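All protein chains of the complex are present and in place, except for one that has been dropped.
And then subunit A:
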Amino acid sequence: MSLAHINIFLAFTVSLMGLLMYRSHLMSSLLCLEGMMLSLFVMATMVVLNTHFTLASMMPIILLVFAACEAALGLSLLVMVSNTYGVDHVQNLNLLQC
């Protein structure tokens, strides 16, 4: 692959690692989720434009729309957690233990 592709791919991987490994705030996880979405968008746009695959040029925009919805969902969950506990420390989400 070309360097640009590798660059974007690396951005995606870094965001993925940031999503899965975080310390205490749920907010950082959601931010990394946005980062992942951003890198995916850029990657998709680049590929579509470089290969002149015009029929698929809707795909990044629709991806963006759905990502916005999911971001809203994630934020509402964050607000719920913050309502209950005051902070969004992830160690509070421990109801599913036995």
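In this section, a residue touches a chain if its C-beta (ideal position, glycine included) is under 8 Å from a C-beta of that chain, and two chains touch if they have at least 3 such contacts; residues count from 1.
In the analysis below, contacts and distances are computed from a predicted model.
UniProt records the chain missing from this view under the protein name "NADH-ubiquinone oxidoreductase chain 5", selected from "Pre-mRNA-splicing factor 38", "LSM10, U7 small nuclear RNA associated", "NADH-ubiquinone oxidoreductase chain 5" or "Alpha-1,3-glucosyltransferase". Only one of the listed residues, A:Val14, A:Met27 or A:Val90, touches the absent chain: A:Val90. The chain not shown here is touched by just one of A:Ala4, A:Met17 or A:Ala72, and that residue is A:Met17. Even with one chain removed from view, subunit A keeps its contact list with that chain: residues 16-17, 19-22, 29, 90-91, 93-98.
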